[in-house]
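Heads up, one of the protein chains got dropped from this complex, but the rest are sitting where they should.
Going by the order they are written in, the chains are A, B and C; count residues from 1 in each one.
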Amino acid sequence: MEKGKVKGIYEDVIMAGFGGQGLMFIGKLLAYSAMKEGKHVTWIPSYGPEMRGGTANCTVVVSDEEIGSPLIPRPRAVIVMNNPSIEAFEPKLQSDGLLLANSSFVTRSATRKDVQATFIPANEIASRVGNEKAANMVMLGAYVACTNIVSKESINKGLEELFGAKREFLEANMLAFEEGMKFVQEKCLKTK
Amino acid sequence: MTEKRFMAGNEAIAEAAIQAGCRFYFGYPITPQNEICEYMSMRLPEVGGTFLQAESEVAAIYMTFGAAGTGARVMTSSSSPGISLMQEGISYIAAAELPCVIVNMMRGGPGLGGIHPSQADYFQATKGGGHGDYHLLVLAPHTAQEAVNLTMLAFDLADKYRNPVMVLGDGNMGQMMEPVEFPPPAKTEFSKKEWNLDGARNRPRHLIKTLYLDPPVLEKRNLAIAHKLGEAVKNEVRFESFMVDDADVVIGAYGTVARIAKTAIKLLRENGVKAGLLRPISLYPFPYQQFAKVAESGKKILVVEMSLGQMFQDVQLAVCGKTKVNFYSRVGGVVPGYDEIVREVEKTAKESG
Amino acid sequence: MEVVYERPKSLFPVATHYCPGCGHGIIHRLVAEVIDELEIREKTVAVAPVGCAVLLYNYLDVDCYEAAHGRAPAIATGCKRVHPDLVVFTYQGDGDFAAIGTAEAIHVAARGEKITTVFVNNAIYGMTAGQMAPTTLIGQKSTTTPAGRKPETAGFPIRMCEIVATLPGAAYVARVSVSSPKNVVQAKKAIRKAFETQMRGLGYSLVEVLSQCPTNWHMTPFESVKWVDEKMALYYPLGEFKVPKEE
Partner (left out) sequence: MTGKIVINEDFCKGCALCVNACPQKLLKTAKHVSKTSYHPAEFVDAEGKCTGCGLCALICPDVAIQVFRDRKAGGEKK
C-alpha cells in the first residue's frame, strides 16, 4: 500500500527473477520469520497476469494489522534478479519505492529517478562467502537492512526451521544474508 | 489455540478437513488445487484414513457418494472444469441427501479457460449446478484462517442438513500462504446415522436411491428437500459487515476480492471517502436481507467480482431497485487491484442519487 | 415330500417388473442364492445400475445404493474403502458397464478393488426400448441400427471379460449364460466364486452373464435363449478367463 497512508508496521515487496534463483524461498522465509515475530503475513507466488516468460515472482506483505490485499499493484519494494524482472516491476514501484537489483544478472541501471535503487552484485558476494547459490539470501539481507521489517535473529531461526536437515547450507546462507545487510549498510553510510 | 502454522490455502483446507474428522478423500488432479490432493495423499494414511486418486472427476464424486452413503466424513476437491464434470454426481448426492464436502478452487473459464483465479462459478455453485431442484450450501472464505474455520463448519453443516456443502475459493486462495491456527478438535466421534449403509445387521436394510417414477412421490421428495433447505436459509446466513455503518458506498464482494476490497476501503477512508464492505460468507444461503438493509438506508452499492455479474444478480434481487447497484469486474484470471476498486468506489461516490 | 427348491431368503417375495422370459430375474435369484449360501446378507451392499435392473433393490433384501449410469464401480469403491469388511457388488448392464461407465469399469479392475461386478450382457438397451448397445452383435438389428449393426459406422462389439482379464488387479473373470438349466448352474458357480474371491481379499472379480431380452430382440423367450446359445456365445465365448492363482 502507498507509503504514508498506512499507520503502524506495514511493508510489501515483490521478488522476481528466474525460476531456480530461490526467490520463492526467500519470500517464504521472510513471511515465516515475520509470522514468528507475531506479525500478519501473506506470501503469494506469481499467479496472475504479471507472470511473464522468464520471471517467477512472489509477493510478500508484512503488517501488524490484518492484511487485506495479498496482491500489490504498486509495491513499496521490488527485488529483481534478472533483466525481464526489472523491466516488469520497476515501472510498478511506488514513488520513493525501494528497487533492489542483483547486478550479477541485471545489466541495466534504473530508469526511474523517483525510486531508491540499489544494485548489489549478489552472486559475487555469495561466491565470496562460500556458496553462489545463496545470492538470494544476499538480496534478502539487503532488503531486511533497508526495511528492518524483521530481525536478523528471526531470519536465522526461520532458516533453521525451514531448512531442517540441510544444515550444511545454513551457515553459507546466513553468511550471505549478513553480507547483503552489510553491503547496504556500508553503502548507506557512504551516501550519508 | 494451537501454534500458528504457515500454510497455503489448499493445504490449510486439507488439514482442516482432517481435523474435522474427514478420513476419506477422493479426487483427481487439476490446477490450481493439486496441493489438496497431494496433502491428503500424505496426511490421510498417517491418521488411518484413505486417499484415492480417481480415474476422473466423475469417478471421484461417485466415490464420494459411495463413502458418504456409509455415513463417513468424506471430501472431494477440484477446480472449475473438474467441478463441471462432477455436477451429475453432486445432483445425485443432493437428491440422496448425503452429507459431503466439495471444495472448488475456481479458475478462469469457460471451457478449459485458464489456471488463474476466478469467481465465475458462482451461478454453478449457488443455483444448483447440476440438474433438478436443489442447492448446495456454499461457504466462501476470504483468508486461509477462514478457509480452515469454514471447512470445519462445512462438515458439520453437511451432517446437520444431510446436504453437500461447497467450500468455494479460487486459485489465489489456494496458492497463498498465511499463518493459520487449528482449533483443538472438539470431537472425534460423530453421532451414528440412522440411514447409512453398513450391512443390514439386526435391522431392516437401508436403501439410498434417487429414482422416483411416480410424479406425486417425486414431488413430495422435492418439497422435502426444499423445506430442509428453507431451514438452512433461516439459520445459516453468514456475512461480515466491515465499516458499513457510516459508509456512503458499500462494496459487495466475497472471497479474494473482498479482502482486496478491505485494503481499498482503508485507502479510501484516508482519502475521505466513507466506504464499507458487506461480505457474504455463505453464498447460499445468500444474505439478501443484509443487502436490502444497506439499500434501504440509502447507501450506494458497488459489487466487485471476478465474474461478469453473477453475485451481482443476487445483490440486485436483494436491493429490489431501492438503490443503484454499480458493478465492476475483472475476469479470465485477472484479479482486480485495490487501486481499481478505489477508483470505482470514488466514481460511485460521485454519482448523483 | 420335502421342499428341495424354494425362493431364496434374500429375495423379497414380490413379482418382478421384468418382461416374460427376461434373464434378469434368473440372475437376481442366483445372486440371492449365493448371498444366502455364503450367509452374508447382513454384510452385503449392492449397487444397482441404471437401466432395466435399476429396481434391483425392490427384489434384493440387502443394503443398497442406486447408482447413476455407469458409476456403480465408483460408488462401490467409496463404500468398500470405508468398510473393507463388507461384501460389495455392482450389478450392471451392458450400457452401464461397457459404454457410459467404461472408465469406471476398467479402473475398478485396474485398482484391484475388492468388489464384485455382475455384468449382464443382453446386447441391447432394454430400458430405453431397444437401441444399440456396445455389445450389440454385427448385423444385429436395434432401433438405432435398423439395418443391422455395421462396423463401418457403428464399430465393433466389446468383449469386456477379455479386456478386464488383462488387468493385474482382476482376480476372477468369467463369462456365463442363463440360457439353459445347465448354464444357470454354471452361472451360479461363477457368481459364488466371484463373491468368494472378494471375501478372500484377492482382488476384483467380474462375472459377465449373457442374458436374453425377448422383448427388444422381438423373439419368444424360447427363441431368445436359443439365440444366446447360437449367436451371442459365438462372439462371447463362455468360460473362465482368469481364476485366483492358488487354484
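We take it that contacts are C-beta pairs under 8 Å (C-beta built on N, C-alpha and C of every residue); 3 or more make two chains touch, one makes a residue touch a chain.
Quick caveat: nothing in here was measured; it's all calculated off a predicted structure.
The absent chain, not drawn in this view, touches the displayed chains C throughout the complex. Against the chain not shown here, chain C presents residues 1-8, 11, 15-16, 18-26, 29, 178, 180-181, 184-185, 214, 220-222, 225.
The rule we apply is simple: only the chains that are shown with their structure count from here on.
Viewed as a contact network, the protein chains form an open path, each link joining two chains that touch.
Our note on geometry: chain B versus chain C, Cα centroid distance of 40 Å, whole angstroms.
Taking each chain's centre as the mean of its C-alpha atoms, chain A lies 64 Å from chain C. Separation between the centroids of chain A and chain B, computed from CA atoms only, is 34 Å. Those residues of chain B that touch chain A in the complex are listed here as 4, 6, 32, 116-117, 143, 171-172, 175-179, 259-267, 270, 333-335, 337-340.
Remark: chain A residues 1-2, 5-6, 28, 31-32, 35, 40-45, 47-49, 66-71, 73-74 touch chain B in the complex. Per the touch definition, chain B reaches chain C in the complex via residues 24, 26, 50, 52, 54-56, 58-70, 72, 74, 88-89, 92, 197-202, 205-211.
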